[in-house]
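Of the protein chains in this complex, all but one are displayed in their positions.
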Amino acid sequence: MADVELIKVTKRYGSVAACSEVDFHINDGEFVTLLGPSGCGKTTALNLIAGLDEVTSGQILMDGEVVNELTPFERDVAMVFQNYALYPHMTVADNIGFTLKLRKRPKDEVRKRVADVAEMLELTQLLGRRPRELSGGQQQRVALGRAVIREPRVFLFDEPFSNLDAALRVRMRVEIKELHQQLKITSLFVTHDQEEALSISDRIAIMRDGRIEQVGTSEEVYAHPASRYVARFIGSPPMDILQGTLEREAGRVWYRVGTARFEIPESVVPTYDGALDLGVRPEHILLGAAGQPVTATVTQPLGPMTYVTVDWEGGRLTSRVPGISNMKPGEVTHVSLAPEGILFFERAGDRRIAAATA
Amino acid sequence: MSASSLAPVAARKASRPAPRSAANRRARRFVSRGVVVAGLVIFTIWTLAPILWAVISSFLPQTALTSTPPDLSPTNLTLDNFQAVLAGDRSLVRGLINSSIIAVSTSAVALTLGSLAAYALARLHVPGSNKILLMILATQMFPGIVVVIPLFIVISRLGLIDTYIALIVVYLSFILPIVVWILKGFFEAVPVELERAAAVDGASVLQTFRLIVLPISLPPLFATGVFAFIESWNEFFFAVILTRINVKTAPIAIAEFSGQYTTLYGQMVAAAVLASIPVIVLAVVFRQYILKGFVEGAVKG
Partner (left out) sequence: MSRQHGATWPFGRLRASGYLGRQRRMGILLILPALVVMFAVLGYPIVSSIVLSLQHVEPGGGKFSGTWVGLANYLNIPSDPAFGTALSNSIYFTAIEVIVVVSLGLAVAMLLNHPLGRSAFFRVILLIPWALAPVANAVIWKWIYNANYGILNYVLHDLGIINQYVVWLGDPRLALNSLLVADIWKSIPFIALLLLAGLQNVPPILYRAARLDGASAWQTFRFVTLPQMRTTILICVVLQSIWALKVFDLIYVLTKGGPADGTVLLNFLSYRETFDFGDFGYGAALADVLFVMMFVLALIYLRVFRPTSGARQAGA
């Protein structure tokens, strides 16, 4: 077990900075995800922490000691790779036990520990097979086994599920979560899938262009995103962003977008000089008899809910309606916004501007 | 653009190339197929004829070969030429043994040193690797004569003329670069993540190479070894200059046969055939790897 800390870690390739001044702390036993689109620097950061790449400047600490100079093995980290990276010429048992053989452990010990790990990951039947005979999910579990048998300080996961189909991916998430609860090893998980990040992490660090945008729990990044970027990245379908203007009239505050205007409760209004965008998630967009008149355009029935897109002159929103909706394209309805879901972002920059009383 | 600027439809239809009749098309296809078949037949005959004639000649006695026309009746077939060539003190056997020793040693050393060097160039961030690769390319362009004159002097002074070690080292100097070049390409094709996984598992650089990279690369290693063997076995120029009696290689023995027994045609050819069997067999057996690896490596190089 160990905590991991990054202090002003920068990685440059020539003049391009893959990571810029990253400051980050993972607590002992925590499951943290690095989330972001390709090229944001999350895999670079992972490789730096693993020791597979050198930092340009900055320090990486584990359990308080600086590990910049240590090899991956010396850092006592284990890694699960995106393409599994199983040794193709070895059996499953040999793959898992390779690290022990390198350390010249006695054969009996190796066999027993491999058997234990195999049982934990339900691989016992497959121990004699070669990687090419296994399915994607099985291979990934072997990769997990190879990491688990190390009993490392830190687990590192490099988008391990991206090559699996959707159903398998969801199942593996549950398995990983169970594994973490069982072993309680500090884990750093890299992915571009925000749903994956939300579902399995204790905390999420969202990265963009080599920097960390926000670190927080699932709830924090979902309900209180630090920037418009985070707000649109987290959540599916993405948060709607409206570009309108705040108006004050008769002691009440309105947000006008085209021909529609939405009342904003005073407690939610931020103090800010510049132009503001309004963001709101589908579940906080309410359709019914009250509110601004709009026309429905597209409905996406998904089983437990339906997404209904409504248009008006100057704007559009996508609302989440529970169950199957009877709305038809062209139908006229009304839309209002739930106050607890209204967020404001500065239009010029990216930051979220909180209300005065928040 | 108005419609009137385009030629009327009828005129346009007339100017389109006339569709060829079905019979015309069939005839053309027949002709082109005929050309290809003829080409393949000519090519096969042209390529195999000298070899076939050499093999047949080696089984015919002197009388059959020196009659006009050559007496090809099967009753003449004999092993006399081969026996003559393999017996006696001028025999080919010594040459075959020496060539085997030298070729095996050269390929073994070339594979060992070469695979390590190739791995270093492929994966171990050697500074100046581009320059090194250029130098490797350059070594293939020297005429041997430039190098052999000073080498002859040095080797003579060291008293190493007509020794195995001299020939092996000299062969290594131009076989090693090719081995490195070819293997580097293959090692680069091994997924990097495998080596990273090995590092995380605690393997040193050499362990990664020995336990992970090499076992995966056995086919190209074999093929490159075969290639080195063939190049060593067939080499003549350096051998004729740097050896005398003890280390006489098979190619030299063949040349001697053709030089000293200029009228014993059957034996001359039999010696050539015998000495070529090992390398041809190796080339055919390993043709898959040779074809895939070197040819494509050369093109990409």
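Should a chain be cited, it is by its letter among A and B, assigned in written order, with residues numbered from 1 in that chain.
The criterion applied here is as follows: a contact is a pair of C-beta atoms (placed from the backbone, for glycine too) under 8 Å apart; a residue touches a chain by one contact, two chains touch by 3 or more.
Since we're looking at a predicted model, the values are computed, not measured.
From the options B:A27, B:A189 or B:L291, the residue with contact to the chain not on display is B:L291.
Against the chain not shown here, chain A presents residues 12, 14, 51-54, 56-57, 68-72. Take chain B: the residues that touch the chain left off the picture are 17, 32-33, 36-37, 39-40, 43-44, 46-48, 50-51, 53-54, 57, 65-66, 68-70, 113-114, 116-117, 119-121, 123-127, 132, 135-136, 139-154, 156-157, 169-170, 172-174, 176-177, 180, 199, 204-206, 230, 233-234, 236-237, 240-241, 250-252, 254-255, 257-259, 265, 268-269, 271-273, 275-276, 279-280, 282-284, 287, 290-291, 295-296, 298-299, 301.
Throughout what follows, only the chains that are shown with their structure count from here on.
Chain A and chain B have Cα centroids separated by 55 Å. Touching chain A in their complex are the following residues of chain B: 191, 193-194, 196-203, 207, 211-212, 215-216. Considering their complex, residues 50, 52, 71-73, 77-79, 81-83, 85-89, 98-99, 102-103, 146, 150 of chain A touch chain B.
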